[in-house]
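I have placed the structure first, in the form of structure tokens, so that the comments after it can refer back to it.
The complex appears here without one of its protein chains, the remainder shown in place.
Residue numbering begins at 1 within each chain, and the chains themselves are lettered A, B and C in the order written.
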Amino acid sequence: MLQVTAVSKSFFSNKVLDAVTFDVRAGEVHALVGENGAGKSTLINIIGGILQRDSGTIVFDGKEVDFGHPLQAMGAGISVVHQELSLVPNATVAENMFLRREKRTALGLNDWRAMTRAAADVFERVGIDIDPNALVGSLSVGMQQLVEVAKAISIDAKLLILDEPTSSLSEKEIDELFKVINDLRRQGLAIIFVSHKLSELFKIADRVTVLRDGHLVATAETSAIKSEDLIRMMVGRQLGTLYPPHASAIGDVVFSCKELSRFGAVSDVAFDVRRGEILGLAGLVGAGRTEAMRALINADERSSGRFWLEGDEIQIHDPSEALARGIVYLSEDRKGSGLFLSYSVAENIGASTLDHYADRFGVFHFSALRKRSREFIAKMDIRPPDETARVMNLSGGNQQKVLISKALDVNPKLLIFDEPTRGVDVGAKSLIHARLRELAESGVGVVVISSEMPEVIGLSDRILVFRNGGVSAELMNRKGEVSQEAIINNAVYH
Amino acid sequence: MMTHAANSPDATKPTGRRFAALSSRQFLLVLINVAIFLVLTILRPDAFPSWTNLKAVLSLMSYDLLIAIAMTIVLIVRGIDLSVGSVLALASVTMALLLRADASVPVALLAGLGVALLCGLTNGLLVGVVGILPFLVTLGMMSVARGIATVLTTGQYISFPNAPAWFTLFGRYELQIPNGSGFYGVPVTLIIGLTLVVVTSLLFSRWTALRSFFFVGESTEAARLSGIKVTRLTVAAYLLAALFVWFTAVLLTSANKIGYANYGIGAEMRALAAAVVGGASLAGGAGNIFGTFLGVLMLALIGNGFVMLNGNPNWQQASVGIVLLVAVGVDALRTYRDRR
Amino acid sequence: MQSSRRGFVALAASSALASVVSTTARAADPKEHYGMVVFLKGSEFFNWAYAGFQDAAATVGATTELQGPADWDASAEARAVDQLVAKGVKGIAVTAGDADTLIASINAGLKAKVPVLCFDSDSPKSNRLLFVGTNNYNAGVAAGTAVAKLLGDKARIGISRIPGLDSINHRVAGFTDALKKLAPGAQIITEVNDEGDLQKAEPVNTAMLQAHPEINVIFCGHGNPATGALAATRNVGRDKEGPTKVYVVAWAIDVPILQGVEKGDYGMTVAQNPYMMGVQSFLELWSASHPTQFDSMTNPGFGHVPTADLDTGVKMLVKGDPAIKALMTPPKL
Partner (left out) sequence: MKVLPRQLFQNVIVVQYVGLVVVTLLTLFGFQATFGNVLTGANLEVLAMNMVFEGIMALGMTFVIITGGIDISVASVFAFAEILVAKLMVQAGLDMVTAIVITLVATAAIGALNGLLIVLFRVHPMIITMGTLLTLRGINLAITDGHSVSGFSDVFLFLGQGKILGVNVPIVFFGIAAIILGILLGHHRFFRQLYFIGGGERAARLSGVDVNRVKIIIYTLSATLAGCAGVMAAAKYGAAHWAHGNLAELKAIAAVAIGGANINGGSGTIGGTVLGVIFLAVVHNAFVTSAVNTFWYDVVSGMMLLIAVLLSRFISLRNARALLVLKQGKMDQLSETYKS
């Protein structure tokens, strides 16, 4: 269906794709994997007409193609579902689906009735139950993702490209999505599937292509390859163990919380965090994990909650008070509410701790901050090792390392990390995990929210499973209570 | 790409290289100012470079300068203050009316300050606490403050002949600096203006409280989660802006010896133009007091040059707009080039 | 969802309105009602005019109102005239921010049988009953004569003005003609644009004095630049009595300027008589709206008014003039 031959692409002097060749057949799901920066997105964008290649050929459906615009690719039958949702919350599902391809009445105006019907047809074909007249904003993220897929295939796509479609979905929603993908495969569509979650690939993909640093590493049948091999191909080396060892010793309680509620999102959550352990928060998206932690620091106004830090009851009126007491929350939304993108690495590291770099007259000393930043750059292996580099120019993994450095500079007593490795490449991932473990060992209470099942299992000593805004189970790793089944079992309704 | 970005210090952002060298934008602005200066000196060697003329240019731009600093401060926190000119008028009118009614100078000054800060506080609370767009809030305030000033005065000049002489004199006072043969008279307004530029500039780079403004403007939510008191700082920014507006009102009222409801009409446009030219951005998180100073200076030199070179007075008013468009254009081209 | 949002908005708005209305409005009464329309509403000059209008109306028990924009937008004036006509006032006195812009509205008013006249600034091509106000040309002549008397052929003049305004053009023309006749050696050196802004007047006039040091008179074409022009003379150190003094000829009767004239800061000021413009405007409107047994020759259907312009005249006020004292107390509105 699609034959990509020796496609190269450079941004300015930086070669991001180097003579990549691969093909996708009709009726197959072809996975595309690689670390961040391996060139996956660039490749997808070239196939989808968003970027133009420098050299090489692309043959689609028997014809050589050269798309100058996403619309041309769409017209040819190539449809891309991007990682970020591209729907407009204020418009209906049907209008979103038929944007730029509106059905018209004789007067040239939009024929809403026809569009609604057509949308319903697509949903029926795919087997999704969504009201075409609902406003997109009223749907869950998972539903919106399905609308995206429906939108993509509604153009009579022959090739469907899904860029990390599962990153913000719950397990149940992922199942739903995979069911749809399987259906489409049966209908003869070619599907390119990009994901960081290897377990998913094995579940859904027929073949997998690995990219590394813009080069093609290999294409293989998924049935003929093991997870470890894939990882080796992606990073070019064997990762000894994927996760750091569990806690050596678990000490006394650092922080505890009771009666934590946020009206409409969290109800009556209570937990303790002990020295030396990593507490994992598992659950489906929307189960209230992030909401609970934001309510804890009162970033969103909570309705109740009592907190004890190192045995003393404390008040937390706003995030700045939490910070002052050493309670740090790192957001899952790294770019929107974690980092200051156009500022330097050093400025970001010192954002929570400006006062540390001021003398007793309140005079700020940038040199002190730079010195401190260089320590973090070394410790966290931030690349490029330049404290004046702007954070927006860093890769996702390095951005995340800057975010952790910012938190560490506070000398936290309790670190709450929301999705520490979302959108992060494998190398950075294990470094982040190692640092979190070190932190826990040094006596800091560590709480990790992760939607990635292996991560939350591999990293945590204890797991709280969230469901419906509350804690539905507490699983101890030491006691062997932790398993995927146990988590899912407590995360969903039966 | 990465290394390039690391090597392009942009001092409009607090990357810490501000004192290492001027940013390229400010360097460009200095060059433009020098170029205008040289051209005018060559074309009008008799009139332009005299101390009297330069003194007048520099001291008379102080009013615009202080307002532009106020604008820069709110731009840094991703705000905008369209009410600066009106609040200036209202503060001036308040002080003048009280002085005419034989209130003591401190009382009048404090009342003026109170009125200005009240306007600033209202702006700040509506923006920072209630969460309304700054553009709309200050647009409303612009109308209200000017309206009240007009209602209070019915448009008359408010003079205060009985006020203590020192108040009516200090706005025009000149310090005599010996220069060998005679004296340079250096106006107090100029000294105050330059001092405030230096002080605010230093505070913004070296005082943590003001440095935090940049974080608020760059990403409000990230700043909040980083423990920065966003609401408080937003309100503080509008209060600080109001303070600068009050400085202007005091100087202007003293210098002209009248309070007037039509002071500062169009001042917000000039201030915005100067601040943007100087490196501030409507997207927040950027802004540089020294850049703003250079922007105001440029507008002042252009205005002075216009008269010096007998420009057609009809075209004078188009100059601010053209400067703004050209500055934005040059900046866009520069950013575009940087991106490559 | 946001069902009553608009309702709240509008309700709040009208309640705000109502509170203002209740404090200042007068209920409609059967008295005759007259309107005055100005631009730059709120300026002291028009306050004088309106005071005269009001006072004259009070003598016959009529009521008045003042309308118009606070800025220099003649189209807003035209709309204000339309409004008053629609409201059914008995007469309108309007000062034309722009002569041509107001023609249609004035003519429409007359067509609707509402007497309309112009004061202060004329709209000569309209059918307005007459013009009451300073003859700007004559006023310019008076100023030119005074300058010629003061400095003779030595006068070197810079003009601070808003470009293009008809009234200012006429003033400058009269000024120039008078100088030509009385002091042919005098010269007008240059003009600057003060943008009608008190604050702006200072830098442009300072620059003008720098660029043209020979200037010894600044002629202010209108009310606003005087303060700035005077400050400009101080900035270049030419405000003191002596051979280098720059004389500022103001065109205003604002209190601070009159005080400045008394102190000798200003060379002189051209004092128009806005109060009388107001008084005369009302009287003519009253007359026009009360036809007598003989129909008007020129304006059938209206009462009798003069067909020629009424020149309310100017006076050049210099230090020590007793009229200054009378003008020191601004009118009550």
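Operating definition for what follows: contacts are C-beta pairs under 8 Å (C-beta built on N, C-alpha and C of every residue); 3 or more make two chains touch, one makes a residue touch a chain.
Just so it is clear, the model here is predicted, and its values are computed rather than measured.
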Touch partners, limited to displayed chains, of the chain removed from view: A, B, C
Residue among B:70, B:115, B:142 or B:216 touching the omitted chain: B:142
Which of A:16, A:120, A:270 or A:363 contacts the chain that the document leaves out: A:120
Which of B:91, B:109 or B:126 contacts the chain that the document leaves out: B:126
Hidden-chain contact residue, picked from the options A:5, A:21, A:57 or A:133: A:133
Interface with the unshown chain - residue positions in chain B: 126, 130-133, 135-137, 139-148, 150-151, 154, 269, 272-273, 276, 282-283, 312, 314-322, 324-325, 328-329, 331-332
Sites on chain C contacted by the missing partner chain, in the whole complex: 1-14, 16-18, 20-21, 24-28, 33, 41-42, 65-76, 78-80, 82-88, 97-105, 108, 112, 125, 162-166
Contact footprint on chain A, counting only the chain that is left out: 50, 69-71, 74, 80, 82, 84-92, 94-95, 99-100, 102, 104, 108-110, 112-113, 115-117, 120, 123-124, 129, 131-133, 135, 263-265, 267, 468-470, 493
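Quick note on the criterion: only the chains that are shown with their structure count from here on.
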Chain-level touch network, classified as line, ring, star, complete or other: line
Per-chain Cα centre nearest the global Cα centre, belonging to chain: B
Centroid distance [mean C-alpha coordinates] between chain B and chain A, Å: 44
Between chain C and chain A, distance of the C-alpha-averaged centres to the nearest whole Å: 69
For chain B, residues contacting two or more additional chains: none
Chain B - residues contacting chain A, complex: 1-3, 5-6, 9, 13-17, 205-209, 211-212, 214-215, 218-219, 221-229, 285-286, 340
Parts of chain A lying in touch with chain B, wherever the complex brings them together: 11-12, 14, 297, 299, 318-320, 322-324, 329-331, 333, 336-344, 346-347, 351-352, 354-355, 357-358, 362-364, 366, 369-370, 384, 386, 388-390, 392-394, 406, 410
Residue ranges of chain B in contact with chain C within the complex: 44, 46-48, 50, 52-53, 55-57, 59-61, 63, 150, 153-157, 159, 161, 172, 252, 255-258, 260-266, 300, 303-304, 306-308, 310, 313-314, 316-317
